[in-house]
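What you see is the complex with one protein chain gone and the rest in place.
== chain A ==
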Amino acid sequence: MSGDGEQARRLRSVPSGAAGRPDADELLHRVARGDEAAFAALYDAVAGRVLGLARRVVRDPALAEEVTQEVLVEVWRTAGRFEPRRGSASAWILTMTHRRAVDRVRAEQAHTDRMQRAAARDSHVSYDEVQEEVAARLEREQVRRCLGRLTPVQREAVTLAYYGGHTYREVAEHLATPLPTVKTRMRDGLIRMRDCLGVSLEAGA
């Protein structure tokens, strides 16, 4: 505005999509019927998160790309087995990603403490991705806030398992804590996270 010399300048318009984008569930349903275009759209929707999770667990960018490719090809191959009743498409895909990444890590038997290593920061955000980056940042912040509500021992058990790729037996050993205690910490911790995040399986549209 002229008053203090500020002036908004239009640089770019996002083209209007008639009804927004189809979500991952819809895309996966089409992928199950052999729709390659839907697969490409699904790839664009989830590849960043798949790669992000794979990197966090395997700690190696090249290996993480391999895992990502394997997982997404597996998504294509087995899309018909996805059961919407049991959760969302993105949970299905990320569960598969986590499993595959953890398998790699366990196969390597790299028992250095992966939790201690800092993730390689990749803060590059392209011009087009800002909107999604903000949404992602919102999610991240909420996840952190909810993780912060866990007791320290719950948080330790949950993060060693999920990000570190350790089994609950390994976590119990590592912490010199009885197995049932560790199992309980993982369950109670996730339940607390679930309630904090407001995750609830609910039928209907």
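FYI, a contact is a pair of C-beta atoms (placed from the backbone, for glycine too) under 8 Å apart; a residue touches a chain by one contact, two chains touch by 3 or more; residues count from 1.
The definition used in the following text is that contacts and distances are computed from a predicted model.
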Protein name (UniProt record) of the chain left out of view, among "Biotin synthase auxiliary protein", "Regulator of SigK", "Transport permease protein" or "Pyruvate dehydrogenase E1 component subunit alpha": "Regulator of SigK"
Chain A, residues in touch with the chain not shown (by the definition above): 1-21, 23, 25, 29, 32, 34, 36, 39-40, 43-44, 47-49, 51-53, 55-56, 61, 64-65, 68-69, 72-73, 76-81, 83-88, 90-91, 94-95, 97-99, 102, 119-127, 129-144, 147, 158-159, 161-163, 165-169, 171, 180, 182-191, 193-194, 197-205
